[in-house]
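Report on one structure; see the data block that follows.
Only one protein chain is missing from this complex, and each of the others stays in its spot.
The first chain written gets the first letter, and so on, giving A, B and C; residue counts start at 1 in each chain.
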Amino acid sequence: MKKAIKVVTIGGGSSYTPELVEGFIKRYEQCPIRELWLVDIEAGREKLEIVGALAKRMVEKAGLPMKIMLTLDRREALKDADYVTTQMRIGLLPARVKDERIPLSHGMIGQETNGAGGMFKALRTIPVILDIVKDMQKLCPQAWLINFTNPAGMVTEAVLRYTNFKRVIGLCNVPIGMVNGIAKIMNVEPERVRMELSGLNHHVFATDVFIDGKSVLDEVIEKYAHVDPSDALAMKNFNALPFSPAFIRGLHCIPCPYHNYYFFTKEQLAKELEEYQAGHVRAEVVSQVEKELFELYKDPELDVKPKQLEQRGGAHYSDAACNLIASLYSNSGDIQYVNVRNNGAISNLPADSAVEIACVITADGPKPIAVGELKPQINGTIQTIKTFERLVCEAAVTGNRDIAITALNMNPLIPSDELANLVFDELLEAHKEYLPQFTK
Amino acid sequence: MKKAIKVVTIGGGSSYTPELVEGFIKRYEQCPIRELWLVDIEAGREKLEIVGALAKRMVEKAGLPMKIMLTLDRREALKDADYVTTQMRIGLLPARVKDERIPLSHGMIGQETNGAGGMFKALRTIPVILDIVKDMQKLCPQAWLINFTNPAGMVTEAVLRYTNFKRVIGLCNVPIGMVNGIAKIMNVEPERVRMELSGLNHHVFATDVFIDGKSVLDEVIEKYAHVDPSDALAMKNFNALPFSPAFIRGLHCIPCPYHNYYFFTKEQLAKELEEYQAGHVRAEVVSQVEKELFELYKDPELDVKPKQLEQRGGAHYSDAACNLIASLYSNSGDIQYVNVRNNGAISNLPADSAVEIACVITADGPKPIAVGELKPQINGTIQTIKTFERLVCEAAVTGNRDIAITALNMNPLIPSDELANLVFDELLEAHKEYLPQFTK
Amino acid sequence: MKKAIKVVTIGGGSSYTPELVEGFIKRYEQCPIRELWLVDIEAGREKLEIVGALAKRMVEKAGLPMKIMLTLDRREALKDADYVTTQMRIGLLPARVKDERIPLSHGMIGQETNGAGGMFKALRTIPVILDIVKDMQKLCPQAWLINFTNPAGMVTEAVLRYTNFKRVIGLCNVPIGMVNGIAKIMNVEPERVRMELSGLNHHVFATDVFIDGKSVLDEVIEKYAHVDPSDALAMKNFNALPFSPAFIRGLHCIPCPYHNYYFFTKEQLAKELEEYQAGHVRAEVVSQVEKELFELYKDPELDVKPKQLEQRGGAHYSDAACNLIASLYSNSGDIQYVNVRNNGAISNLPADSAVEIACVITADGPKPIAVGELKPQINGTIQTIKTFERLVCEAAVTGNRDIAITALNMNPLIPSDELANLVFDELLEAHKEYLPQFTK
Partner (left out) sequence: MKKAIKVVTIGGGSSYTPELVEGFIKRYEQCPIRELWLVDIEAGREKLEIVGALAKRMVEKAGLPMKIMLTLDRREALKDADYVTTQMRIGLLPARVKDERIPLSHGMIGQETNGAGGMFKALRTIPVILDIVKDMQKLCPQAWLINFTNPAGMVTEAVLRYTNFKRVIGLCNVPIGMVNGIAKIMNVEPERVRMELSGLNHHVFATDVFIDGKSVLDEVIEKYAHVDPSDALAMKNFNALPFSPAFIRGLHCIPCPYHNYYFFTKEQLAKELEEYQAGHVRAEVVSQVEKELFELYKDPELDVKPKQLEQRGGAHYSDAACNLIASLYSNSGDIQYVNVRNNGAISNLPADSAVEIACVITADGPKPIAVGELKPQINGTIQTIKTFERLVCEAAVTGNRDIAITALNMNPLIPSDELANLVFDELLEAHKEYLPQFTK
């Protein structure tokens, strides 16, 4: 007899939580969760209560024996958990505003998962995650940690390198978006599409594409080279520019939307600077959306996930988490795209680093399918981002400013050593309350 | 009894030749060259005659039985050669002007060994070198090819990957400059300094530094972090900016001057744009210097290498070549810094790629000393440049525009896919007579 | 609409064919085969007719529209095939008798898949398989070649290394036997057991074991250390001796039955020498069994696979082939244990070598699940057998006796260089009609 399942969601007051709850309700047959603990911090108490009340209404409507528990006491929640999800934002949206505006003020890409902004989100988040892992090792050592806090790749890398806790999985909605985009281009149902995925979170390539198991990469490349990607692979939260047919054919694989920052740096920067000057960088837009969502959530008549949530950039994230948990629980053997220890699956990346890759999902965790060697076309850029990730993780753990500056210098979005020093110091000042490792 | 040594210098009409001749004269005891063939093409006939006459005067003054032979017939020269050096410029200095000006006209670094300019120099040079190799395989298969035509790393890569001729060595004066710079910082004679060198031509790091065989890296790092590199490691032909102490400490190794293009992209670009607008990009300055040098060379009284040649950026190049040939000939076992097949010496680069590395020089060629794994700090950027190099070599051999565009996109000095396409097409148009692989 | 499936079985007159036919009948829903071509050579015509008639009766009884075609013309059969299986014995059972008796006559293990006997089976088989591949490349380039001719690992290696045909899969019943043995020890249904499999055909280890997806390796190790393996993991065709508890715990993984040859060399040899002197080495026993089977097959009333076939050593082989074909056809995504190109899945084996490993079966072929690095315990012995395999493949293709002698010297079952030379020459003489590569 299998025991009742207990799931803990840290950052439970997030506006994404209703998607998570919907996901668990939808999969109740395959994965009967008995307790869903939503955990938040004092500053998030109000949101937690609003979201928690909605979650309870949703479960009640579904008529399922799933208990929703709300708490500010993380350890109470973690005790004997089976699955722990993390969806937090250290410093909340105001911190994101700084991650975006400060780099832009120095003429470089301002983005919360790439470049200087991404680095600071990692520097704030990693210590908190490592702390959660420490708790889990005591309170629920057999539980799986499913992180979808960005930057998910670096968070996974940090757990793999700086703890001996191995049951961590990083999750992102980008691969799902890529599948959907490819399905659209190829005019088939997404369920029929499978990718060989090679790379890192937000820096991943589809190095092969299958429909019903047959490779159709050549065809996808040709179609992709001539389609406007903004129609197809575009993420909800930013406009991808169309790569040139030559580049796509030369790559002979499909980039992800975040590659726009690296291969359209000039244009992307121009667009962001415009938003910056207009006072509506992405974080500012999101703040407004969030506010509206919580207004909706408050409605005591609402007992389903509202449609508006799908407009949020992170759509599908929570659903992916539910899907993953259900597969882990049921030892389903299906293939999902996650961030895990490489274990040699991509030969030219370190075995002990996190990679984003197609895995068979089993009760013993995701098992990466071997990709072999990255071809030259994509090897360099992936190695560069892995350098960045590893140095950021080291800086996050040690508070070593030299390493942080080196990380920035190695990032293609940072235009010079001098600006690296400048932007680092300003961001550190701006976020210092969340970065004790650098200030003590 | 060892046979008489025959050396062939392709591009023998170069202004650098007097340094080469001086180098051979200086080392005659260790390496008694009996014939030095200077080969050039019809367009270089006049220069060849001027330089050849000077070379003859130099040898005569030295009183050595070394014959100087001038020819426009490469095959005649190559017959039974022992060492072949290549120092050519396909398209001469006017081509370099285009390599520099066209990228700058689109707001990106214009440089003949990096970025778009470096790519086009490679695209023009590689087919010619492969042709020379084909001749050597027939006419002097046991000879060593010592290439110091830029970009020397890519040329070596191309020979290693696209021929089965293995006796190729790429040579550069950057490592010698680094040794000299370090010696100056540490206030010792350069002869006492040895480096562990890791990376690629014009993208190499000193990952350890020894004085009298003892590692002094920590000390060098501290001094380097506080010295103005323009005083120290600066190359004659460009001003290196000082890296921040944080970056140097975080790297914990010594970059090379060309790294300025990558870590001071913004400042370097600004400086070059200024020169561009003033109408004196590097190639234009060099044209003037060359003209003056040849005026000097014509002087029938001149029978030594004139001091002014040392002002030229490529100083020490030819001397390094003489040094290498003397060591190969005498099986000296000394350590030199050259571009050769990696053979696993740097674990995270392909075994069959060219790397720039410290080697023991033997009569069987340079034997790289194992470096082990590149640390994360420098791995990414080196892999990225190796990606660029491999794709450029492929494009040079196949004339595949898609691969060329991909190469540009992967180069950190190219700001966007759109500009990659634009600059490629303009450079192709400008150089088309030397790029039949792309036009037929 | 999927096209009708055409399967070709080379060596169709084998006594195993009824199992194959039964397997296809059983899976008709999942994989509706329309034509099954049984191909044999002139010497096998009688057996082909007997087996073919039985196959037709079986299909008729099942009431399925599956055509059984008999032919001696391989090319006619291969035209437009979808799946090709190979189950041949070059030289038939008399050759196997020699593979077993000649090594034993010199005091070394006589066995048709290991040691000198295994080498000669490979030397005879590989050229024929390469010939079949050549036909397939012309007549059915999109077909899958499923080889279960022993030594299946070396045959796969040879196809991968000496052709550019990549759609080859080597199949063996050892992994299924291991799953069954583990299931018995653990007292669960085999369907619930999954292994992480690491190594080579007939030299493979279960490096992890899962029940319902949860790792139970520690428990299996403890049980295995104390169970008499002859009860459990024993293959039908030989008695495995019990490994010592210390060895099993030190290995911390589960060996395969063929490891007995390597870790009980002394005892295994003693047993075989006894059989040798009694005149009933394995091949002689099998000859008798075969004779009886064909007597049964002739019975015009027989319209199912007779029970007696299950006593044959190769039981489950053909069923495994049917299972694999059905999964390839239906893109099932289940996990099977096959011999395929490593592609980095086992980090310390060459990417382009054949390994035996757990794979996800898709319409694009088996995709190996990454194992990572082999631990020291098993790395050496696996590398040694891979050395043997690679040298044998090279000798089979080139007819180079020096390489063949080196292969034997590197095989742990060969007691000395002198005996290697001796046994090689005798086996070559015995098999010379099938080994033209060595004699011309």
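Assume contacts are C-beta pairs under 8 Å (C-beta built on N, C-alpha and C of every residue); 3 or more make two chains touch, one makes a residue touch a chain.
Being a predicted model, the structure only gives us computed values, none of them experimental.
Chemist: Which visible chains touch the chain that is not shown?
Modeler: Per the touch rule above, the missing chain touches B, C.
Chemist: Which residue, C:Q30, C:N379 or C:Q437, contacts the hidden chain when the whole complex is considered?
Modeler: Final answer for the missing-chain contact: C:N379.
Chemist: Touching the left-out chain: which of B:D80, B:D218 or B:E373?
Modeler: The single option touching the absent chain is B:E373.
Chemist: Which listed residue, C:R167, C:K367, C:R390 or C:H431, touches the chain dropped from view?
Modeler: The missing chain is touched by C:R390.
Chemist: Among B:A345, B:I382 or B:A395, choose the residue that contacts the chain missing from this document, as touch is defined above.
Modeler: B:A345
Chemist: Could you pull out which residues of subunit C are in touch with the chain that's been left out?
Modeler: Looking at subunit C, the ones touching the missing chain are residues 241, 243-244, 246-247, 249-251, 263-267, 348, 376-381, 383-388, 390-391, 400-407, 409-410, 412, 415-421.
Chemist: Using the touch rule from the top, list residues of subunit B that touch the missing partner.
Modeler: Considering the whole complex, subunit B reaches the absent chain at 194, 208, 210, 212-215, 331, 333-335, 342-347, 351, 360, 362-364, 367-373.
In this text, only the chains that are shown with their structure count from here on.
Chemist: Among line, ring, star, complete and other, which best matches the way these chains touch?
Modeler: It is a line, because the chains touch in a row without closing up.
Chemist: Quick check on this structure: which chain has its C-alpha centroid closest to the centroid of all protein C-alpha atoms?
Modeler: Taking the mean of all protein C-alpha atoms as reference, the closest chain is A.
Chemist: Quick one: superpose subunit A on subunit B by CA and send over the rotation angle as a multiple of 5°.
Modeler: 180
Chemist: Provide the C-alpha centroid distance between subunit B and subunit C, rounded to the nearest whole angstrom.
Modeler: Chain centroid spacing, subunit B to subunit C, equals 55 Å.
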